[in-house]
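Of the protein chains in this complex, one is absent; all others appear in place.
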Amino acid sequence: MNGIQKVDTRALQTNRFSKLLSSIGIYAIAALFIVLGVVLQSMGIINNFLTTQNMMNIVDAVALLGIVAVGMAFITYSGHYADLSAPTTIALTGIVSVELLRFGFIPAIMGAVVVGLIIGIINGIVIGKFKANPIIWTLAMSYVSMGVIRFVWVNKQIYPDVITDDPFPVMLFDNIYRFRFFNAISLPLIIMLVLVVVGQFILKRTAFGAQLKLTGSAKRTAKFSGINVELMIALAFIISAFTTTIAGLAITSLSRVGAYYNGAGYDFRAVTAIVIGGMTLAGGRGSIIGVLGGTLVIGLMNNIMTLLGVGTFSQDIIRGAIFILVVGINAKTLRSMGRDDA
Amino acid sequence: MMRKNKLDKSKLLALGDRFRIYILFGVIFIFMSLFAPRFFNSYNLTTILRTVSMNATIALGFTIVMICGEMDLSIGRTATFAAVIALTLQKKFGYGISVPIAVLAGAGVGLLNGILVAKIKINSFIVTIGTMTILQGATYTITGGNSVSLSGDKVFAISDFLAKPLLPMLPPRVLLTILFVVVFHLFVSNSQWGRNFYMVGGNRTTAWLAGINTDRITITAFILSSTMAAVAGILFAMESSAATLNMGDNSLMYVVSATIIGGTAMSGGKGGILRSVVAVLSLEMLYTGTILFGFGNEVKIFISGLILALVVLYEAYASYKHEKTIGQRAVLLEELAQAKEKI
Partner (left out) sequence: MSSENLGLALKMVGVGKRYPATIAVDNVDFEVYAGEVHALVGENGAGKTTLMKMLAGSFNDYTGAIFINDKMVKLTSPSIAKSYGIGMIYQELSLAQPISIAENLLVGRLPRKGLFIDRDKMVSESKRLLKTVGLDLDPLLPIEDISQHEAQLVEIAKVLGTNPCILVMDEPTSALSQEEVERLFKIIAKLRNRGMAIVYISHHLPEVFKVADRVTVMRDAKKVATRNIGEVTREEIVHMMVGRSIKELFTKEKREVGQPRLEVKGLSRYGFFHDIDLQLHAGEILGICGLSGAGRSELAQVICGIEKADAGTVLLDGEPLDGLPMAKRVLRGLGYLSEDRKREGLALRLAMDDNILSAVIPKLKQGVVYNKRSGKPKAMQLIEELSIYPPDLDRTAGNLSGGNQQKLLLAKWMAINPKVLILDEPSRGVDVGAKMTIHETIERLAHEGNAILIISSDLPELVRLADRVIIMRKGHFTKIMDQSECSEESLLLAANTEVRV
């Protein structure tokens, strides 16, 4: 019974409490931000925080970012960090859908989805099968998509109502972003909530989710357990590209123009939301519910900073610093949990 | 007899692989000189050398980071950031003070990257995505979202001096770049410090066991990378007396492609300064050529994106293939070949 005595009990404390804290905790932080907004407003430092309009603004922004983040979270969960081709996927699918609006609304949507899936499949094969570095490959992919946009559409911006004379598809397209149930709940919000529920279910309650968890936690072990890791990774990238495409449609509907700059910044904001939502870049940890919380925090933080008069770009500095801080803390804690855990 | 032939062939192939970047350079140069209109003349070649200066300078430090087995995605934004600082502060203090401050700011970015990678042990891809975003925010905050441009006789005199050929085809900025290249090449390939970069990239544990301070080596690599990116950005801005907010954005794609084409592996321990510089030059000739053939800028963007994708794909595919043969026994393969011959 030598083996038993040799176990150092200090390392054996369960981290169930910290697990609970990390998934609930992010909502506590979100609540703190709301309190902060209310306090700042009552002190007269910011105006219009607690108004219906501002709350709707926050929710709408969270919905768009959330749609991207839920999909990208599958990539992070699989241990492949992030999809840097998300912004150009948003731009490209948006442009394609506007271009195809001349054939009607359904072909426009279908076309965008097909383009998005092609990008996802290429990413999935190159990263899953050939093990290219996900960051550098998706970066290259974003340059290629950008090249396609510049090559085919040069520097044109294309407008739905210029593409077609038929007002009906244009009206439908405009309403992807603008349609509201009961004049309050926007369509992107509904889509995001559905994606969150479905995403959480897939990740935590299906065999695919369990296999993705194993892939993200220990890829070689997953392979040696009979899991088709190449397929798992490819599916993660395809799921990400799919939700990014939905975001692309919504964002293009919002701006009413298909252009190469739509979607800029969504990659970094999404991955920041993912990591502060408790999903570590090491893979196999966290949940979609946590990611939703992370997105909420990012949305609230952006809103308060904007109300405080902090410029959009100065916000990047703060977001970048928070990202590095969270990732750094995660790296430290993961390492201190055991010598085998790099 | 048979075997010897085969060996010679594989040796030749290995040799070709070793010099592939120089061969590629020669092929592109000869092809463009023969077929691209207005390519082979001193004006165009000077333009190419001037344009290539920025990315060649960035590639010097970046190659070192890659040799160490790390990645620095913040190079382009560091170049812009430093350029913007140098020009903004010039208005108040003059270049004499603003340039050193901007270079130091660049070095500071590298120090931050290096510490986060070496000490906190965050993946360098992730760290530099973070610093990339921070730098973009900082650049826009400093400038309020507008390009910076300078005017005044003194400033213009400096830009003219940097751009006007001192020797045939060689303006001071190009000469400076050549000087950097020589210094970096000698440093990396011939000094103890330089070889340590290879050792750390080749096998970090070996280096550590041999008493090399691997953390310090990694941090130095990041500092050199950011500093050279800053220097490149500053010189570019000084020559044009202006800095746009996206001036460094294309450099990332450019320098990453060139460094990998030059034979510096993403896995570390391999490659060289000269190879990266020649690769940058080859790419620049290729892009200039496409423009000279009458294609627009959008074609250039398309091609350069495609090249990066192909290069990354090629490297991934090559290591995928290599992985399949790890542990293969040459004896057994020979046996198989003999058995086949008998049939």
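First chain written, first letter: the chains are A and B, and each begins at residue 1.
Rule of thumb we're sticking to: a residue touches a chain if its C-beta (ideal position, glycine included) is under 8 Å from a C-beta of that chain, and two chains touch if they have at least 3 such contacts.
On a predicted model such as this, the values are computed, not experimentally measured, just so you know.
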Omitted-chain contact residue, chosen from B:97, B:179 or B:333: B:333
Hidden partner chain, touching residue among A:178, A:223 or A:256: A:223
Touching the absent chain when the full complex is considered, from A:258, A:284 or A:299: A:284
Residue ranges of chain A at the interface with the undisplayed chain: 1-4, 6-8, 10-12, 14-16, 205-207, 209-211, 213-214, 217-218, 220-228, 282, 284-285, 334, 337-341
Interface with the undisplayed chain - residues on chain B: 186, 190-192, 195, 198-199, 201-203, 205-212, 265, 267-270, 325, 327-333, 335-336
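Keep in mind that, in the parts below, only the chains that are shown with their structure count from here on.
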Whole-Å gap between the CA centroids of chain A and chain B: 31
Interfacial residue positions of chain A with respect to chain B in the complex: 81-82, 84, 126, 129-133, 135-137, 139-141, 143-148, 150-151, 154-155, 268, 271, 281, 311-321, 323-324, 327-328, 331-332, 335
Residues of chain B that touch chain A when the two form their complex: 71, 73, 116, 120-123, 125-127, 129-134, 136-141, 145, 252-253, 256, 266, 296-299, 301-306, 308-309, 311-313, 315-317, 319-320
